[in-house]
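The complex is shown incomplete by one protein chain, all other protein chains being positioned as in the whole.
We call the chains A, B and C, going by the order they appear; numbering starts again at 1 in every chain.
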Amino acid sequence: MLQVGLTHFLVVSAILFSLGIYGIVTRKNAVMVLMGIELVLNSANINFVAFAKYGNYGLGGQIIALFVIILAAAEAAIALAIVLNIYKTFANVNVDEIDKLKE
Amino acid sequence: MIGFPILSLITFLPILGMFIILALPKEQPKNVKYLTLAITAIQVVLAIILLANYNYSAAGIYDEKSFQFIEKFRWINITGISWLGTVKIDYFMGVDGLSTPMVLLTALISFIATLSSWTIEKSVKGYFALFLLLDAGMMGVFVALDFFLFYIFWELMLLPMYFLIGIWGGPRKEYAAIKFFIYTLFGSVFILLVMIGLYFSATELMQDGARVHTFNMLALMNPANYSPDGILSALNPNNLRLIAYIALFAGFAIKIPMFPFHTWLPDAHVEAPTPISVILAGVLLKMGTYGILRISYPMFPDITRQLMWYIALFGMINIIYGALVALAQKDFKKLIAYSSVSHMGYVLLGMASLTTVGINGAIFQMFNHGTITAMLFLIVGVIYDRTHTRGLNDFGGLATQMPVYTGFVTVAFFAAIGLPSMSGFVSEALVFLGAFGVELIRVLTMISTLGILLGAGYMLWTLQRIFFGPLNEKWASLKDLDGREYAMFIPLTIIIIFLGVYPSGMLNIMNTSVNSLVSFVTTTIHSTSLGGL
Amino acid sequence: MANTNLYHSLSLITPEIFLSVALVVLVLADLVLHKDKKLIPYIALLGIIGTGYLTISQFGMSGFAFQNSASMFSSYGMITVDSFGIFFKSIVLISSLLIILFSFQSEEIQKINDRIGEYYALIFGMILGMFFMISATDLILIYLSMELMSLSSYVLAGFTKLRDRNSEASLKYLLYGAVSSGLMLFGISLVYGLTGTTNLYIINSLIQGPQINLFTLAFACILIFAGIGYKISSAPFHFWTPDVYEGAPITITAFLSVASKAAGFALLIRFIKTTFVSYVDPNGWWHLINVFDWKTLIIAVSILTMTLGNFSALWQNNMKRMLAYSSIAHAGYLLLGLVVFSNQGLIAILIYFSVYLLMNLGAFLVVMLIANRIGSEDIDDYNGLGITSPFLSVSLAIFLISLTGLPPTAGFIGKLYLFIALVDAKMIAVAVIALLNTVVSLYYYIRVLKHLYLVKPVKEPVAITTSFSNTVLVSVLMLPVIFFGIYFEPLVNFAKSCLLILGL
Partner (left out) sequence: MNESLIVNLSIIILFLPLLGFVTLIFLGKWIKKLHLFEVFILGLALILSIVVMYAKLSFYNVKDIVAAFTWISMGNAPAIGSINIELGIKIDNITAIMLVVVNLISFLVHMFSIEYMRGDKRYTRYFAYLGVFTFSMLGIVLTHNFLMMYIYWELVGLSSYLLIGFWFEKKSASDAAKKAFIVNRIGDIGMFIGILILFTQYKTFTFDVIFQQIGLGNLPFNSTAWLTAAGILIFMGAVGKSAQFPLHVWLPDAMEGPTPVSALIHAATMVAAGVYLCVRIFVMLTADAMLVIAVVGAFTSLIAATIALTQNDIKKVLAYSTVSQLGYMVMSVGVGAYTFAFFHLVTHAFFKACLFLGSGSVIHAMHHEQDIRNMGGLRKKLPITYYTFLISTVAISGVPFTSGFLSKDGILAGTLAFGKLTSHWLIPAMGFLVAAMTAFYMFRLVILTFHGEPRDHHKYEHAHESPFVMVAPLVVLATLSIFIWYTPNPFAPADGWFLKNWVKTPAQVTPVQTRFEFMKPSTEEAKAEVHGEITHSVEYTETMHWAHYPAMILSLIVAGLGILIAFMFYQWKKISADKLAEKLKTLYKLSLNKWYLDEIYDATAVSGTLGFGSILAWFDNKIVDGIVNGSAHVTQLVSKFSNLFDTYVVDGFVNFTAFFSGFVGLSFRRLQTGKVQTYIIFVVFSIIILLLIFKPF
C-alpha cells in the first residue's frame, strides 16, 4: 500500500512550481501567464500545508496558505483589471507584443 | 601676524563675488567684469599683504607651529559611539614656503586671466561666476592643510572648468571638456581612496588625550601616529603603502600632466578660451606637483625614496617627449600645450632629486612655468583674437606689423627656452643642479638636458614661422597691442625678468620649508616600516 | 494578559493604524466628493503629517508587537519597532510628502483629476505596505506587506492611462512582480519547512543547529533574495526597472525609486541581520552564521548591479530611463554598505539613503517640471535650456553632480562614508571597482549637463519659468544637498542614532 508522505507532496509541489514557471515564460496570453503565477503560489501553498502537517508545526502552515489564497485572489483581481486595460490600449493581450518600452 | 583670517578671505572672496554676480541683473556685463576684476585685484592685494607679513624663517611642512596664518577650528565633530570612534575634521588652513608661492601665483594669474576675459561676450554672468568659483577652488587647494578640505577644493574646480571649456571653448569643446573632466576625476578617485586609507591608518592625539582617526595632513605625516595594524602601515605585508603611493601619485600625475596621462592637456588647451588656458597652464597643472610635494612626499617618505628613480624617469620622459611632440605641432596652442608637458617634466625631475637645490628649483619652476606659460597662452590668445587662426604656417612676418607684440613674444619665448636673466633659467638650472647631484638619477638628468636644446628648437622655429620672413599680406592690417593687453603682459614680463635677475625674491620664501621638507623626506623612518619595505 | 499584549502591540503600530484610517478616509472622501476633489490632496497631506508625527513620537522607542504567546520564544513578535525602522519610515514619509507635493505640480496627474482619490488611496496603500515591510520580522508578514505595496504600485504604474506605455509598464511590473513574489513565497515555504516557523528571530536560533539542510536553505535564501532584490532593483532582478520607470507617471517613478527602494533595503537589511547574524561584536562587526555565504553573494550582486546600471545608463536618451538605470547603480552602491557587515556600513547606508532621497527626488522633480513645459523627457530636447532656464538647469546640475558623488555636495558624503566603510573592512578591491564605476557614472550625468549648456539647440529653446511654489520645492531639496555636502555632522549624527536593529 502506497503510504502518502511528505515527499509526495513536495514532488507535486515541485512539479506545480515548474509548470507554473514554464507557463509564465511560454504562454502568449497574459491571462495564461497569470495562471502560471497562480500555479507557483499554489505550489508554495502545498508546501506550507504539507510541512505543517508532517513537521508537526501546528496550524501555522494552513493559516499561511489561507492568507496566500486570499492574496492570490486580490492579485488576480488587480491583474485582470490591468490586462483589461491592456486589451483596451493594445487590442490584444499577447505579452510578447507589448514591448514598446525597451532598451 | 594679521588680525583677520586672510586665508579664508582670499579663498572665499571669489565665492562671495560669485553670489553677487549671480544676483546682478543680466544686462550688466560691464559691471560683472569690473566686479570680477576688483575681486581678483583684492586677491592680489591680499596676497601681497600675506607676503609682507610672511616670516621667511618659518619652515612649516610637518610642523604646525611654524605654519603661518593658521586658521584652525573644528568643522565636523562627530562624537562616536565607542565602537565607531569619532570623526573629527578640522577646517585647517595655513601656508608655508611650499604654498605661499602658489598662493601668489594663483592671485596673479587669476587677475591676469580676468583681464584676458574681457573679450568674453557670451553669457558673461555665467562665465565670471564660474570663473570665480574656479578661483576659489584653486586658492583653497593651496591653503588647505586638512586632507578632506584639500580634496573638496580639489574637486570643486572640476565642474567650473568643465563648463568654462565646454561652453566658451572652441569647436571640439565638448569633447575636450568631458575628456578633462573624466580624466581628472579618474585621477582624483584614487586620491580619495588613499585619503580614506590614510585616515584609517593614522590617529591624532586630541586635547583630551584620546586618539582619533584624522584627515589632518600634518598628523598624517608623523610616523608615530600610524598604528601597526593600520591599512597603510608599513607592517602590512601586501606592500599596500607602495600601491597607495602609486595610486596617489597617479592621481596627481594626471593633473601635472605626466606622460602617459597627458593627452587631455592638448585637447583641453586647444579648445579652452584663452583665459582658461592661462588658468589651466598657470595654476591647475601646479596642483599636481604641489599635491605630490605636500602629500605624497611627507606622508610616504619611505616609498618616495624607493621610487625616486622612477619619478625622475617620468620627468625625463616628459621633458624629452613633450619637446619632441611639440616640434611636430602645426597648431600654435597645441605647441604651447606640449611645451607645458615638457616644462612640467623639469618640476618632476627636480622633485625626484630629493635635494634642497632640486626641490627649490622644482617649486620655483612651478611658479615660473605659471607665469611664463600664462604669458605664452595670452600670446596665442592675442593672435587668435585678431586672426581666428592658430596654424603656425598661416602667419609670417608679423614682427613688422606688430613690433611691440613681437617684443613681448620674444621675451616669453626666450623665458620658456630658459634664457638666463629670465626666471625660467634659474629654476631649470636649479633643477638640473639638484638632480645631477644625485648619483642615482644622474644619467637621466644628463639625458634631460637635451630638453633645453629641443625647447630652443621648437620655440625659435615657431618664432620664425609666425613673426619672421616677409609679411603675409593677409595680415597687413593687424593692430598692435591695446592698453588692456599691455596690462596683461607688462606685469608678467616684469615678474619674469625680476625673478630672473633676483631669484632670491622667490627662493627665500620657500627655502626654509624646502630644507625642512628634504630633511623630513630623506630621514624619516616609518616606525612601522621595520618589517615591511 | 492577552489583551494587554494586544494593546501593547497596537500602541506600537499607531502610525500604521493612522495610515489605515487615512486610507479609509481618502476612499470615503473620494466617494463623497464627486465634483470637486481639490480637498483630497490636502487630506493626503494631513495623513502623511499625522503619520509623521506618530512615527517621530516613536523615536527612541523599541519593542515587539504581536508576540506569539504560545511559543517558547514568546518575546519575539511579528513586528519590531526600533530606530532603524523609524529611520526608514521617515525616509518613506518624507518621500511620500514630497511626492504628494510633486503631484500638485505634475501635469500628468492634473489630467486625471477625476480619479485623484484613487491615486492617493493607492499611494497610501503603498505606504502602509512599506511601513509593514520595514518593521516586519515574520516571513509571512514580510510577504503580505510586500504584496500590499506591490499591488498598489502595479496599479499606480499604469494609473494615468494617458499613453500606451503606462499600461505596458503596469502589466510588466505586475507580471514581473508577481513572479518574484511567487518565487519568494516558495522560498519562504521552504524555510518554513526547514524550521517550522516564520519568525526571523526563531529561525535565527534554529539554523545555528546542526540538522539544517544547507542546500535547501541556500535555495530558499536565493529565492527570498530574488524577491527582495526585485524590490530594490538589484541585478539580476532589475530588468523591470527601466521599463516601468519610463512608463509610469513621473511622480510614481520617483516614489518607486526612493520609497519603494528604501522599504526594500530596510527589509533586506533587517532580514539578513535578524536571521543570519549570530552576534555583533563591540567593534560593530556583524558575525554571520555560517550557513549561507551572504557576503560573497552581495558583493557579487552589488558589483554586478552598479556596473550594469552605470554602463546601461550611458546610452539612454530618456531622462527617466537614464535615472532608472542610475537608480539601479545606486542600489549597487547601497549594497556595498551591506557587504561589509558592520555598523559602520549600516551608517553608510543610512547616510547614503538620506542623501539619495534628496538628490534623486530632486532630479526627478526637475525632470518633471521640465517635462511639464516642453512635454518631453528626451535628453535632446534639453539642448540650450541651461541658458534660457537657469534656475532649473542649475538645480538639475547640482542634483546630478551630487548623484555622481562630487564634493561639495551631499552625494560625496554618502559615497565617502561608503568607501570609508569599505576601506575599514579592508575591501580595497571592491572600493576600487566602485570608484571606477563612479567615474563611468560621471559620463552620463555630465551628458545631461552637456545638453543643457554645451550643445547648441536647433530651435530656440523655451524659457521655463518656475512658479514660487516650484522654486521653493526645488530649493527645499537642493539646499540640503549643498548644506550636507559642506557640513554633514547632523546627517551623520542622525544616522548614528538610527542604528539600532532589535536583535538577539
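Keep in mind that, in the parts below, a residue touches a chain if its C-beta (ideal position, glycine included) is under 8 Å from a C-beta of that chain, and two chains touch if they have at least 3 such contacts.
The model shown is predicted, which means the values in this text are computed figures rather than measured ones.
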{"item": "Chains in view that touch the one left out, judged over the entire complex", "value": "A, B, C"}
{"item": "Per the touch definition above, residue among C:Val24, C:Leu314, C:Ala429 or C:Val472 touching the missing chain", "value": "C:Leu314"}
{"item": "Listed residues B:Ser227, B:Gln306, B:Thr387 or B:Asn515, member touching the removed chain", "value": "B:Asn515"}
{"item": "From B:Val357, B:Leu378, B:Leu444 or B:Ile495, residue that would touch the chain that is not displayed", "value": "B:Val357"}
{"item": "Residue, one of C:Ser95, C:Ser180 or C:Ser327, that touches the chain absent here", "value": "C:Ser180"}
{"item": "On subunit A, residues whose C-beta touches the chain left out of the figure", "value": "21-22, 24-26, 28, 33, 94-99, 102-103"}
{"item": "Interface with the unshown chain - residue positions in subunit C", "value": "171-172, 175-176, 179-180, 183, 214-215, 217-219, 221-223, 225-226, 230, 236-237, 239-240, 242-243, 291-293, 296-297, 300, 307-308, 311-316, 440, 443"}
{"item": "Interface residues of subunit B (partner: the chain not displayed)", "value": "179, 182-183, 259-260, 262-264, 321, 324-329, 355-357, 360, 397, 399-400, 407, 414, 419-421, 425-426, 429, 432-433, 436-437, 445-446, 449-450, 452-454, 456-457, 460-461, 463-464, 467-471, 503-504, 507-508, 511-512, 514-515, 518-519, 522-523"}
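The working rule: only the chains that are shown with their structure count from here on.
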{"item": "CA centroid of subunit A to CA centroid of subunit C, Å", "value": "27"}
{"item": "Distance from the mean Cα position of subunit B to that of subunit A, given in whole angstrom", "value": "66"}
{"item": "For subunit C, residues that touch 2 or more chains besides their own", "value": "none"}
{"item": "Contact set on subunit C toward subunit B in their complex", "value": "282-284, 343-344, 347, 387, 390, 397, 401, 406-408, 412, 416, 419-420, 423-424, 426, 428, 431-432, 435-436, 438-439, 442-443, 446, 449-450, 453-455, 487-489, 492-493, 496, 499"}
{"item": "Touching residues on subunit A, where the partner in the complex is subunit C", "value": "13, 17, 20-21, 24, 30, 33-34, 37, 40-41, 43-45, 47-48, 50-52, 55-57, 60-61, 64, 67-68, 71, 74-75, 78-79, 81-83, 85-86, 88-90, 95, 98-102"}
{"item": "Residues on subunit C engaged by subunit A in the complex (per definition of touch)", "value": "140, 143-144, 147, 151, 154-155, 158, 161, 164-165, 167-172, 174-175, 178-179, 182-183, 185-186, 188-190, 192-193, 196-198, 242-244, 246-247"}
